[in-house]
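The complex appears here minus one protein chain, its other protein chains still in place.
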Amino acid sequence: MTEKAFTSEAALKRLKKRRGKEWRFRLWGRAAIGFALAALAWLLISIVGTGYTAFQQNFMTLEFELSESVLAPDGTRDPEKLRGANYRRIVQTTMYELFPEVTDRKAKQELFGLTSASGATNKLRQMVYKNPDLIGKTVSVTVPASDQIDQLLKGYIKRDTDESRRKVSDQQIAWADTLKERGIIKKKFNRILFMNPDSRDPELAGIASAVIGSVMILVVAFVLAFPIGVGAAIYLDEFAPKNKFTDFIEININNLAAVPSIVFGLLGLAVFLNFMGMPRSIPLVGGMVLALRVFPTITIATRSALQGVSPSIVDGALSLGASHTQAVFQQKLPLAAPGILTGSIIGMAQALGETAPLLMIGMVAFVTEVPNSITEPATALPVQIFLWSDSAERAWAERTSAAIIVLLVVLITMNGFAIWLRNRLEQRR
Amino acid sequence: MGQISIYMMLLIAVLTIGGFVYNRSSALGKFRAARAAAGGKMVSSAWHSQASYHGYFTAWLVALSTLAVFIIGLVINGQGMVFNGLWLAAIILTALGVTIITGRKVSGTFRARTYVERFIHGLLICLSVIAVLTTLGIIASLLFESLRFFREVPFMDFLFGLQWSPQTAMRADQVGQSGSFGAIPVFAGTFLIMLVAMAIAGPVGLMIAIYLTEYASAGVRKWIKPAIEILAGVPTVVYGFFALLTFAPFVRGFAETLGFSVPTQSALAAGVVMGVMIIPFVSSLSSDVINSVPQTLRDGSYALGATESETMKKVVFTAALPGIIGAFMLAISRAIGETMIVYMAAGKAANLTANPFEAVTTVTVQIVALLTGDSDFDSAKTLVAFALGLVLFVITLILNVVALTVVRRYRARY
Partner (left out) sequence: MTETTKPKFTCRDVRVHYGDFEALHGIDIDIPDHGVTAFIGPSGCGKSTFLRTFNRMNDTIDGCRVSGQILMDGEDIYDKNLDPVLLRAQVGMVFQKPNPFPKSIYDNVAYGPRIHGLTSSKAELDVLVEKSLRRAGLWDEVKDRLKLSGTGLSGGQQQRLVIARAIAVNPEVILMDEPASALDPIATAKLEALIEELKERYCIIIVTHSMAQAARVSDKTAFFYMGDLIEFDNTDKIFTNPGNDRTQDYITGRTG
């Protein structure tokens, strides 16, 4: 053979260059994936790293003497009076007795500051209110330490910083260490985080009301969005004539799926609150707004599930004398069910993470009670995260991160289940 | 009212189920009787509809009529109607009446199934129309409130004004004064952050899509793809918190080591975090598009001695370009409409600048800021939020519709 143009020295050199480019191109691809995964890792590590400690909290187990002279000086057991009694004094007395040598007024105040003032007083108030017979007795009660002490003992407040630049005094540090040695302060699982509603004190704040609010919102959203989403999909895919109006509905649904969520909030504000006069901050309205937000997602998923079912199924049913409606509802829909379910779970996960539309309909209220019905003011988990994130204190950052961890775990579970379902479905095909 | 309404609904449900059971069994009874009369020989095709369809037919009518009575009662007597025995009786009587009358209709020739299917179709149409109603509701509410705003502030001043300070215009004597509601700085801020976000999400998302579709083995793809999709599943408020807590201080510290100072809230911090959020959006849309480029085009290029990257850059990319543009437009629409990240990390004060290291504000930030405070709902300050919402909706609508059309045409081609 004659000299080949492709094996000449110039061609080989060129080939080397081309292979270099190929290699760099792949490298860019790997770098892009690396970037995305690194961002994900940074996000998760930063939040888990800040938040995991919030699942434990420092508590103090103290002996409180519920003296009658303080709580019921007149000797009656009137519930209203018991509610308003001076529990703070009891807590103070107990705290002062821990270190009897302290006499200075200012020092006493600092000593009292070791415990969560409202945490302790509320707990005692509840106990006495429920069981007035406790008056006059001494009870051993576990109450949360103040957020500063909690942060100190978790190591977030650095001991070696200058005393004037940290919120815990040297004296308080010494006390806290002593109490820890004496076994009065102990780190325990943080039930408060899960069982309490919101509070102004970080050591008492929990996500209970937000979680219940989110559940209510999701239930309302699902009850509305599921029939709308699936119904619209069935109509468009199975029964709709191909005309301009059907096209219009289709474009509408596809567009709604991409409309910014805050616009749905504006819709809710203008229509549900201002026009219909529904109250602000209630899960019912939140659920309605989010139903409108997510039903297009369910419609799109349902349509692709329906399109994935072989048309021969319907043809087979029709050939046996079933009506078209029967064929669709009795044969096709059950086969598409896993796909519909996957889409619905993904839609609900989307609704669970939404914040902006809920802000618009006033779900930013400070809710200190767990809501009992969908017409009572409530907040939602992402909104709670948003509200807490506003506070700069370390204790709040920890709690916010913990709330995010809870939210992410739920979301990952939901999405993971949806993906698992989808994979199973694909394997079966 | 809530609980008793639930009992009312339960009652209606019970009556509906009762109607179903009653007429289904009456149809079954007549069916058996007819068969017995024909000496047990009658074929089922002599009956147009199965017994359960007669039941469904009744159930539908019972549900609709009792609901109608319930709503009429609510309208006439207000919520007090639930305590009024008369209305209760009316609901029960309606249900019984409907059940008995439809029960008489049960026969072999009565086309119960046809009617039931018509009901179902009607219901499905109603459900589909909700999508249209939602869009109309959005447009109507935004337009209505915006027009009220434009009565106070001229449209042109809003759209092209350079001064944005709605909070200072709250005093009565200042409302509508020139300059306060000029939205250009807000639009500019939105645009700047969108640019930063797309500068991250565009190339990274596209390269991920290319790598995963063209290079990665099935095993790698199986793990990497869901991992990247996690980024899309993280709620925006979490990104916002991350920007606030970790990323913005990082940017600030980084800038300080380089010797210049950056405010904690900056377009860069918000934009980069938003870009990360949009990566999976770009990558999965682009993957779909790249996947739908026919294999024969790739084969044609390989057969000419092209390497994979040459094939990708010069053939697949060219073929996929319209779809990729569509994907980018959808991503831009997402970036413009994103709220929580910018609200938490970008800033609230309007600032007309092209410098990403400064704090800027966006349309969505202003909407939230203006509407979450306690304020009189009729002031220009709150109404302007709807005008901003209208602009946001129109722009994203155009982007979405154009992008969806482009992507759909592109799909149709291959």
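For reference, chains read A and B in written order, and residue numbers begin at 1 within each chain.
In the analysis below, a contact is a pair of C-beta atoms (placed from the backbone, for glycine too) under 8 Å apart; a residue touches a chain by one contact, two chains touch by 3 or more.
Just so you know, these numbers come straight off a predicted model, no measurement behind them.
Here one chain is not drawn; of B:S301, B:S333, B:N351 or B:T364, the residue touching it is B:S301.
The chain not shown here is touched by just one of B:R32, B:R151, B:K222 or B:K314, and that residue is B:K314.
Seen from chain A, the chain kept out of the figure touches residues 1, 4-7, 11, 14-15, 18-19.
Chain B meets the missing chain through residues 217-218, 294, 296-307, 310, 314-315, 318-319.
Everything below uses one rule, namely that only the chains that are shown with their structure count from here on.
As a whole-number value, the distance joining the C-alpha centres of chain A and chain B reads 21 Å. On the chain A side of its complex with chain B, the touching residues are 18-19, 21-22, 25-26, 28-33, 35-37, 39-40, 42-43, 46-47, 50, 227-228, 231-232, 234-236, 239-240, 248-249, 251-256, 258-264, 266-267, 269-271, 274-275, 292, 295-296, 299, 323, 325, 329, 349, 352-356, 359-360, 362, 364, 373-375, 382-383, 385-386, 389, 397, 400-401, 404, 407-408, 411-412, 415, 419.
Partner chain A is touched in their complex by these residues of chain B: 2, 113, 117, 120-121, 123-125, 127-132, 134-135, 137-138, 141-142, 144-145, 203-208, 210-212, 215, 224, 226-231, 233-242, 244-246, 276, 279-280, 283, 307-310, 312-313, 330, 333-334, 336-340, 343-344, 364, 367-368, 371-372, 377, 385-386, 389, 392-393, 396-397, 400-401, 404.
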